[in-house]
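One chain of protein is taken out of this complex; the other chains stay put.
Take a look at chain A:
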């Protein structure tokens, strides 16, 4: 490697921004073609290209950080700010859905019957599966902290076990949510109740799946000895993201499932 007299990461030229942009073009055009002509070819092509791009892009980030040593302390600081800003934008994304929910439920219109839940809606019992889901996510918050402390103490075996447990709990949550969706007595087409319920909990479910994938990548990297006791920002970012998903669920549970029923 060439000698450099500064701690910043000068990245190599990369094709991934280009392939990612074309993937976005193919997916948006593909959706339009799908809606108008019932052909999913372009949409599928865009999805495959997007998956290929993200896998190779993040593979390169791992190479740069773990194998090439580019993630010096000042570079890690930049990654931290980036992750904090990303999660902040996600908080605002969910704030919009909560706004829609409270806007509709705090002053229900006459069309809804003037009360909440609206006339004709039988909401889910918050003390059945949703309460179990809350316990599952809180438990996964404990196991992810256990994993973090294991990594910091260099306890490889416990880190692998606790991380595996976290991912399994994430999978169990997703399974229970799928079951709830299947058994729900209302649909997304059932007025503003169905719309706010399924959009808010659906985007949360998507985030749980993304967070579980992020943690699964961390487990793979932990098994391959990528994390040391002092340098494991990839894992910390995944843990931050997981806690964010956890907190969003608590707000969803209290607002939509409990108060909203």
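The working rule: a residue touches a chain if its C-beta (ideal position, glycine included) is under 8 Å from a C-beta of that chain, and two chains touch if they have at least 3 such contacts; residues count from 1.
Here, contacts and distances are computed from a predicted model.
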Any idea which of "Urease accessory protein F", "Cytochrome c oxidase subunit 7A2-like, mitochondrial", "Endoplasmic reticulum-Golgi intermediate compartment protein" or "Thioredoxin domain-containing protein" UniProt assigns to the chain that's been left out? "Cytochrome c oxidase subunit 7A2-like, mitochondrial"
Out of A:60, A:90 or A:236, which touches the unshown chain? A:60
Residues from chain A at the interface with the omitted partner, ascending: 1-2, 5-7, 12-16, 18-19, 22-23, 25-26, 29-30, 32-33, 36-37, 42, 45-46, 48-49, 52-53, 56, 60, 63-69, 71-74, 156-157, 160, 223-226, 228, 230-231
